[in-house]
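Just passing along the structure, written as structure tokens.
Here's a slice of the assembly, chains where they normally sit.
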Amino acid sequence: MIRHFLSLSSFSHRDLQALVDRAHFFSVNSQQPDQIHHLLTRKIFANVFYEPSTRTRCSFEIAAKRLGADVVNFVPENSSVKKGETVYDTLKTLESLGVDGIVFRHSDDHVLDQLRDRIQLPLLNAGAGKNEHPSQGLLDLLTLHQEFGRLAGLKIAVCGDIKHSRVAGSLMVAAEMFGMEIYLCGPSGLLPEPKGPTVRTADFDEVLPIVDAVMMLRIQLERHQGLELDAGAYHVHFGLTEARVGRMRPDAITLHPGPFNRGVEIADAVVEHPKSRIFKQMSNGVFARMAILEWAMRGRQ
Amino acid sequence: MIRHFLSLSSFSHRDLQALVDRAHFFSVNSQQPDQIHHLLTRKIFANVFYEPSTRTRCSFEIAAKRLGADVVNFVPENSSVKKGETVYDTLKTLESLGVDGIVFRHSDDHVLDQLRDRIQLPLLNAGAGKNEHPSQGLLDLLTLHQEFGRLAGLKIAVCGDIKHSRVAGSLMVAAEMFGMEIYLCGPSGLLPEPKGPTVRTADFDEVLPIVDAVMMLRIQLERHQGLELDAGAYHVHFGLTEARVGRMRPDAITLHPGPFNRGVEIADAVVEHPKSRIFKQMSNGVFARMAILEWAMRGRQ
């Protein structure tokens, strides 16, 4: 069976915890690069990004290289896409070229659903459509687990453009699996219908003092055209300001998947606040992706 | 002497057969990556593509990496070309930087002719102008040889925009060398004057039942601007449909260099027909390019 990594929901609680643990192992051994460099030697992954990305593409590339694998970057703009090639034909081409896995990002929600049974090598979802961004979900779980030593029972406020956020999508999947309580905050027009027993909408300022973590989301202006956004007013109502950070519990932390807009959803001064785990998340992203790549290659050759 | 790989016509029959055989060796050993990874360690190739390409660029890059070499991608748009640098000066720069070979694509027919005597390291033609695409020619020979156990006497129909096809150009060079018979089919305006005793024009539907292979070509709209093409009518007259595939000999195969336009020169349903070797060709492309890179490095250091 092909080990696609498309959604956290396809994992059992136990298997997902094993991935978190393996990512943590890579984290604590990050200063001994020689000890892990043999794990994926001779493997070649293709990065196929139909949407721009800094951190996710580089994060997967660095993860692969830390494990001794190599990476081929496929840039759709410079390619046969200009000649009208379909996504399926492009991925099938990469499969034929003998790559060992495809790290894939696309704006279409359903493109992976149509491809998963037709591509005979692991597809790794690096953010597809508005639904899930499972490698980000894994790094969030890793960050929370490192901080609190557990996931069950954690209370997390998510604030911002949740409706258009695949990051929030993956977090909510994990929340249900691990028994975390999620509070959805933000402008009502940007909130989805809460699903499942562990997700509810809430007033941001009301839940701030009780949560273990606040995850701020970027307003993805490129995804809802026509909407007028007053950045200053947004900051007042929903931005993570110093005042708001001051009202959080002493051991609570702040998260953001990045890239962030300083002064909009997060105040410049709190990006590197002692409570902030934002850059820790980025470091953890590499470790999470190492665990994902290694998992996907199990059973191949 | 510098081992440029510019045209199949510069090889003897024997040397070209040796390349086909070496590519076949890489094909049958593709599941033992450790056994070939030492062949080109410490070599660095530059990919220099002045025209967009997915499969050829990635194919050369994967071929290099499978042999233990590394690759530097030079993207003209992001480079000194914007500052007015000539192609010669760019290649001379890469030579000075110490790369071991240059994989090169350009739209100009004659650019390699002007450069071959002035660049002191192997130039590998990855598709220049409308004349030749010799690495594609080699992979076609490999695919045909794997299928039929021989090349001499094979009958091949080529259908489509042959006049603008460097793929057909390289095939016709090989056909004469190996004694294959080529039938050129397609709209009369897109057919070149047949050259040599083994190439003739023919009616597509007439030759279909007698050939060993049909090679379909993409209509390269980007190369003949102003021409109005009715894709539906083209498909009826010259497209590879299920009905046409049904009229081919039982052991005959279908080829396409890709990227293809489903519903224009090839019906969606026959891309992955049992007779199709289209994705096999792509796999063979990596093996062919491994043979080319290894050949070009012989005698260096």
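When the chains are written out, they are named A and B in that same order, and each has its own residue count from 1.
One rule holds for everything that comes next: a residue touches a chain if its C-beta (ideal position, glycine included) is under 8 Å from a C-beta of that chain, and two chains touch if they have at least 3 such contacts.
Please read these numbers as outputs of a predicted model, since none were measured by experiment.
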| item | value |
| --- | --- |
| Complete-assembly copy number [criterion: all chains share one sequence; 2 shown] | 3 |
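In the analysis below, only the chains that are shown with their structure count from here on.
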| item | value |
| --- | --- |
| Euclidean distance of C-alpha centroids - subunit A vs subunit B, Å | 39 |
| Subunit A residues touching subunit B - in the complex, by the definition given at the top | 42, 44, 46, 70, 72-74, 78-86, 89-90, 92-99, 301 |
| Complex interface listing, subunit B residues touching subunit A | 30-31, 33-34, 37, 49, 52-55, 58-59, 61-62, 65-66, 73, 75, 77, 218, 222, 258-262, 271, 279-280, 282-283, 285-286 |
